[in-house]
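Since the structure comes first, as structure tokens, the remarks are kept for the end.
One protein chain omitted, others in place.
Chain nomenclature is as follows: A, B and C, assigned in order of appearance, with residue numbering initiated at 1 for each chain independently.
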Amino acid sequence: MATIAGSLEEALAPIADGCMLLVPRGNAGVAMAATRALVRRGAKRLNLVAVPTSGIQADLLIGSGCVESIEAAGVSLGELGPAPRFAAAVRAGEILVKDTTCPALHAALQASEKGVPFLPLRGLLGSDLVKYRPDWRVIDNPFANHDPIVLLPAIKPDVALFHAPMADAAGNVWIGATRELMTMAHAARATVVTVETLHEQNLLDDPVLAAGTLAGFYVEKVAIAPRGAWPLALPGHYARDEAHLAEYARLAASAEGFARYLDLYVHERRAA
Amino acid sequence: MATIAGSLEEALAPIADGCMLLVPRGNAGVAMAATRALVRRGAKRLNLVAVPTSGIQADLLIGSGCVESIEAAGVSLGELGPAPRFAAAVRAGEILVKDTTCPALHAALQASEKGVPFLPLRGLLGSDLVKYRPDWRVIDNPFANHDPIVLLPAIKPDVALFHAPMADAAGNVWIGATRELMTMAHAARATVVTVETLHEQNLLDDPVLAAGTLAGFYVEKVAIAPRGAWPLALPGHYARDEAHLAEYARLAASAEGFARYLDLYVHERRAA
Amino acid sequence: MSGARPDGEFRTEELLAEVMSRLIGDARHVAVGAQSPIPAAAALLARRRGGGRPWVSILESRTHNFFTDGGRELFDCAGQGRLDVFFLSGGQIDGEANINLVSVGDYRKPKVRFSGSFGSAYLYFVVPRVILFRLEHSRRALVEKVDFISAPGTSSQNVYRPGGPIALVTPLCLFAFDREKKRFRLQSVHPGHSVEEVIENTGFDFDRPAQLPQTPAPSAETLRLLREVVAPELADAYPRFAASVFGIPTQRRSGNGEAAIRNP
Partner (left out) sequence: MSGARPDGEFRTEELLAEVMSRLIGDARHVAVGAQSPIPAAAALLARRRGGGRPWVSILESRTHNFFTDGGRELFDCAGQGRLDVFFLSGGQIDGEANINLVSVGDYRKPKVRFSGSFGSAYLYFVVPRVILFRLEHSRRALVEKVDFISAPGTSSQNVYRPGGPIALVTPLCLFAFDREKKRFRLQSVHPGHSVEEVIENTGFDFDRPAQLPQTPAPSAETLRLLREVVAPELADAYPRFAASVFGIPTQRRSGNGEAAIRNP
């Protein structure tokens, strides 16, 4: 199904304004080059779903006004502190946050992957998360007596977007042990992937590579974006750019600083 | 956790009489050498759970009187026809069959993997499978109106047993794309694995191998059993021994012939 | 055992593969389960004709199989709405398209025990176009009412069911299934057979048009594709079938660098 796109911009066409966009956690292959391209394009009203957390990617999109809502178990810059544009937007009531917990997000995606309307999950009871998630249900476990359990409805994203080490001409993508990327692709209607390089052979022909490969069957578009996770890490390939992330944290602490960051690294295309 | 066992027999110690034993489908790494060792040991009252189907492995254990019950979506010799000892034992009422369907087995194992008491599954309604599975429940989907859906209770096996290409000294096992082996190990209390060879490096140190590796954390015992899936295939390593399987099908068609098969290939240890 | 046949002659398996291939239609993804060599041939034939479309997944095949998420992926894929066509058979199939893959007689002490329901109780519900096939066209195979329902042919309105049967292919004929009426309708009778033969050997009642067409024979080009292109591809999943129907030497099954092991 997959086609190798001629440009990053072309690959991002399936990410329509207003769509539900699924993105991975910080070290799992975040498509940062693609994210900057979305900001440049002026993407609007994205309903972001982080699997299960996000950092600079969500913060950048929120600060740029691309986001209507975000479902996440956490949004932060890790050791560098809170995600400033996220926190500011929440305080100002500018975005809708659907707070959740990591395993609930994984389970709700697995529900979509399996084509079931919901998945149950232990825990959660008595948490205010349940209070603010009217879409969750509590039932009595039918296999026991007086045993309440939460049911999570399937999350059905329009597009999953991530960055991976390599793809082949058939659109097969090597994701390694970062298996949530596979669940994301199975759960989403369409999947857009940026990769470091194209692999010359078919990834499914080698049983060792195949074990870590998402079939092109699930992939809508692939674009080549070398160092496409920068300034985040692509584990096994490059580390986080700590200096740049610290600069981001410093600049994004204010609206003015954030605008300057965009000028420096996003709109000027110095980072693309 | 895993220790490399000194012998096949030692590795099989966790498979106690009366336990619930989880085994994979025919081309997913069936531990046939281990199965013959179980027959020689005179294993009793096994509650076999096939993921999701079985063939000569289940037939051999049933014919040898090792099996009390079997949960499976299918038991057959594939192109070679029905599984004769299975069919004979069912007709004679000698074993309890818990008929199921492939995705129900996968889902019930995923329930154990996730530590939830049940998983829902579409389909099934109106099938006589539901009629004969009093352990399944039908509820009204709480996210819709008048939308019945089946809930499958988690299957909690005592031991998962399979054969894989290689393990390392830490008990990490390379399973490749045969991911149900990972779910099986996660769902089972203990996992016993036979392998073709020991890999000299730690499998988790190589990101490409790690993508297809089950961590030793989940593995109780590993034994080296070259050609341990014979006469079944170990994909990527050796094919099914069609001639031997045809001989099995022919001999196992009668109780006498089956006894002769055991003499020839199991008790005489010619196959171990 | 056979090999080349005189032009124009064809085996029943070849005719059925052609019939099923036409039923596949404009699918995006066709999957074939266990013990289904003719459907596998049909799917590969459709893919050849479609220039690489549909995607074909053959459960027992290593080469025609893109699944890398284990045994559950086929079913998850179907649950996601990403599987358009599947094939099912049954020890018994009845007039309401219920299929029985479990047993004849009392379930707990059956007269005949079949292999089991495999994925039928799920895939019959979620795959939009399920093609039934039964290679024995007899009153004991095609019955009025199955002894055990592995998967029901139809469901009530409130049951989630985007999928279900569209047709039944046998060595004698092709039936279409009408989900509203819950009945089969005879579509065509295969060359060399008659409607009387179908009626005599069918245990259930079915509809039929006044004028009954004959199933078209496979063209020379179809037969060439089946024998020269499809048959060798089949051999990795169905070595015995490929050998007996198409004369493909059985050693070909151990392709992909796999050496057959004859003795331990």
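Rule of thumb we're sticking to: a contact is a pair of C-beta atoms (placed from the backbone, for glycine too) under 8 Å apart; a residue touches a chain by one contact, two chains touch by 3 or more.
Everything numeric here is computed off the predicted structure, so don't read it as measured data.
*Asks:* Using the touch definition from the header, name the shown chains in contact with the chain that isn't displayed.
*Replies:* A, B
*Asks:* With respect to the chain omitted from the figure, which of A:L60, A:I149, A:L203 or A:I224 is a touching residue?
*Replies:* Touching the chain that is not displayed is residue A:I149.
*Asks:* From the list B:K114, B:H199, B:K221 or B:R240, which touches the chain that is not on show?
*Replies:* Considering the complete complex, B:K114 is the one touching the chain left out.
*Asks:* Which parts of chain A are in contact with the chain that was left out?
*Replies:* Missing-chain contacts on chain A: residues 24-25, 27-28, 51-53, 72-76, 78-80, 82-83, 86-87, 90-93, 99-104, 106-107, 110, 121-129, 132, 146-149, 177-183, 227, 230-231, 233, 235-244, 270-272.
*Asks:* Tell me which stretches of chain B touch the chain missing from the display.
*Replies:* Touching the chain left out of view, chain B contributes residues 1, 112-116, 172, 182, 186-187, 204, 210-218.
As a working rule, only the chains that are shown with their structure count from here on.
*Asks:* Of all the chains shown, whose C-alpha centre falls nearest the centre of every protein C-alpha atom combined?
*Replies:* Chain nearest the centroid of all protein C-alpha atoms: B.
*Asks:* If you take the mean of the Cα atoms for each chain, which one ends up farthest from chain B?
*Replies:* Using the mean of the C-alpha atoms as each chain's centre, the farthest one from chain B is A.
*Asks:* Pick the pair with more C-beta contacts: B-C or A-C?
*Replies:* B-C
*Asks:* For chain A versus chain B, what separation do you get between their C-alpha means, in angstrom?
*Replies:* So the centroids are 36 Å from each other.
*Asks:* State, to the nearest whole Å, the distance from the C-alpha centre of chain B to the C-alpha centre of chain C.
*Replies:* Taking the average C-alpha coordinate of chain B and of chain C, the gap between them is 27 Å.
*Asks:* Using the touch rule from the top of the page, what residues of chain B touch 2 or more other chains?
*Replies:* Within chain B, residues 107, 110, 121-122, 147, 149, 177, 235-236 contact more than one other chain.
*Asks:* Scan chain C for residues touching two or more other chains and write them down.
*Replies:* In chain C, the residues touching two or more other chains are 67-69, 75-76, 79, 126.
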